[in-house]
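Report on the structure given below.
Every protein chain but one is kept in place in this view of the complex.
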Amino acid sequence: MDHNTYIPKLAKIIEIKEEVGGARPIKTFRTQFLNVNDFSFRSGQCAMLSVFGRGESMISISSSPLMKDYLQFSILKMGRVTSSLHEMQVGDVIGIRGPYGNSFPVEDWKGKNIIFIGGGIGLAPIWSVLNTALGKKGDYRDLMLIYGARTSKDLVFKEELEELKKKMPVHLSIDVEEPEWKEFVGFVPQNVTDKNPSPKNAIAVTCGPPIMIKFVIKALEELGFKDEQIYTTVENKMKCGIGKCGRCNIGFHYVCKDGPVYSWAELKKLPQEY
Amino acid sequence: MEKVLLKKALPQWVKKLESYTIYSPQEEGDFWNYEVIKNAEIIDLDYLNTVLSPKKIIFPQREVLFEFSTSNEDELKVKEILPEERPAVIFGVRPCDGKALTLTDKVFGGDFKDPYYWKRRNSTTLVGLTCNTPPSSNCFCLSVDGSPHSKEGLDILMTDLGDKYYAESFTKKGDELLNSAKALFKSPTAKDKKDLEKIKAESKKKIKRQIKATEKIPAKLKDMFASPFWDDESLSCIRCGICTYLCPTCHCFDMNDEVTSSSPIKGERVRTWDNCQFPDFTMHSSGHNPRPDKASRLRQRILHKFQYFVELYKNYQCIGCGRCISKCPVGIDIIEVLEKARDYGS
Partner (left out) sequence: MVNLEELKKEASQILKEGKVKYIIGLQSSSNGLLPVPAFIKNPEDVEKLVWNPACVYNLTLFLRDEKRRKAKEKEPDEKPVGIIVKGCDSRAINVLLQEEFIKRDDVYILGISCENTGVLDEKKLAKKLKGKKAEKVEFGEKDDFVITTEDGKIKIAAQEVLSERCLECKAHFPVIYDVLIGEKTKRNIENPFKSLERIESLPPEERWKFWKEQIDKCIRCYACRSVCPMCYCDECVVDTISFVVTPDTPAEEKAQKIKWLEKSPVSSENFVYHFVRAIHLTGRCIDCGECERVCPLDIPIRFLNKKLEKEAKELFDYEAGFDPDQPSLVSSFKDEDPEDFIR
């Protein structure tokens, strides 16, 4: 009989970092498998995390596949399972199954400029592909990150972003003015228009709240980006992760298996049901 | 392999199959359902269609996937629970219900083979029964590439010839079953074969309901996603789960942890049927629901069966058993909905 994909592999939480506090807290977890690690994945893929007794939640892997020591997940506290995860301590054991879904076609992007555009927790899936591109810098041309959140407190990976600024252009934004803030004030799509990245030989990758994605795509189109040059990720409620339980479909696509990464050209052809 | 069995010898055959768990349609009040047969003598294949199809045996409504517990040493343990392997025989499977399993096979197969489903599927022998007369007034198998004597998905098809059954075996599992009681079975005579063909031909003529030009529907539906059609068609829908739970091809499920002790933690991860007609099926934790109303949910049911499944597997995800029609509390009729969709706007 084939491998039973429903059985989670046990993993220990080795590090927890509080990214964002307040009413919509975000924490970043690093995990290590207890037994032999045969978990190989590609940027953009997700994993089903189990809190035994509470259930499962599909979370995108925010570390790069180049990083072999741990898997990283940045998680917004949202419902039953993510609330339980937020209560966990270093040393606690969770279950991980996967990886599931497709990935960013980074091989096809070789030799291109890549503009990463994120909002809020949407930086998590981008973080994996961004670090992969950065790790193989020779394969790609210019990289740029445009990232924003409601307030400066809602930005994730704050320290890492400061580090990143040394390696590539990073343009941050917050929605409303704050005294200490020196960078862009306004919504992410406005920042995209403001930074005016060239569509020439470029790929744009955008993740974030659905409303932001919608307007980022609009802004990119205005800058001359074609549908095939824009990539995004989709999320729907999921249970099995393998295209069988029937709830995450958009048309005949199961987001858990055939997604979450779509080019705007592909996504446009599917029904608007996400 | 083709054999004939005297009707009165059927219980004797069932008795010979003691190494199997035997299911057959059994009358429970006003309806029929598949149950484990406790006494071979009660087997009765003169039944109307069962409320639930054999799906309930191969893909039970509740199934434990694994157990989890924390031992004294504070170590979390996960134990896989696969179905028991005792082989089963299901008697009296309607050809449409047999075909339905070939469709769920596609879903539970593919890149990730579902071990729970396949363990049962592979250890179950399906003995079908030709529908000499339609078991429901809403049968429409001919409109969805089926037939009242289809062998798809079945190991054996039996056909009632009056005082005997004509048994055709199509698989090794079927042959084994016929060989398990060799003395009871005779080779068919030329007349038996002639009778069989006659009954099969007549069985098709007795099916009253049909969808005309089903083949035109998938392409038509593709252009109807945003149509107000679905609002009108779903007006009377009460968002219950009858149509999908009774559907032999519907496979959606949920997975939840059922806890018997919270400290130390002990429990099971359980899979249960779920249902695209329930509003919580697709509702995100944030409150956002991509299918927020009954129109979008009825659309999902129809499109899944007659567009998406066709795009994925080239088959309709419907076998024409008519259960969803007969049992809908408000008379929503999939034949009517599909025919209206086919002719919509033309």
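By letter and in written order, the chains are A and B; residue numbering begins at 1 in each of them.
We adopt the following convention: a residue touches a chain if its C-beta (ideal position, glycine included) is under 8 Å from a C-beta of that chain, and two chains touch if they have at least 3 such contacts.
This structure is a prediction, so every number in the text was calculated from the model and none was measured.
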Self-check item: Of A:Thr5, A:Thr31, A:Ser64 or A:Ser84, the one touching the omitted chain in the full complex
Solution: A:Ser84
Self-check item: Sole residue of B:Phe31, B:Tyr47 or B:Phe170 that reaches the chain not shown, by the stated touch rule
Solution: B:Phe31
Quiz prompt | Option from B:Lys15, B:Lys222, B:Lys266 or B:His288 whose C-beta touches the chain left out | solution = B:His288
Practice problem: Pick out the residues on chain B that sit against the missing chain. | Solution: 28-31, 51-52, 61-62, 137-138, 209, 235-236, 238-242, 245-246, 254, 256, 258, 270, 272-275, 278-280, 283, 285-288, 294, 325-327, 329-333, 335-336
Quiz item: Contacts of chain A with the missing chain: which residues?
Solution: 23-24, 77-80, 82-84, 86
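To be clear about the criterion, only the chains that are shown with their structure count from here on.
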Quiz item: Any idea how many Å lie between the Cα centroids of chain A and chain B?
Solution: 39
Quiz item: So in the complex, which bits of chain B are touching chain A?
Solution: 65-66, 68, 76, 78, 80, 82, 107-108, 110-116, 118-119, 225-226, 251-257, 259, 262, 265, 267, 269, 274, 276, 281-286, 288, 290-291, 296, 300, 303-304, 307-309, 311-312
Practice problem: Enumerate the contact residues on chain A facing chain B in the complex. | Solution: 1-2, 4-8, 10, 50, 52-56, 78-80, 82, 93, 95, 210, 235-237, 239-240, 242-249, 251-252, 257, 271-274
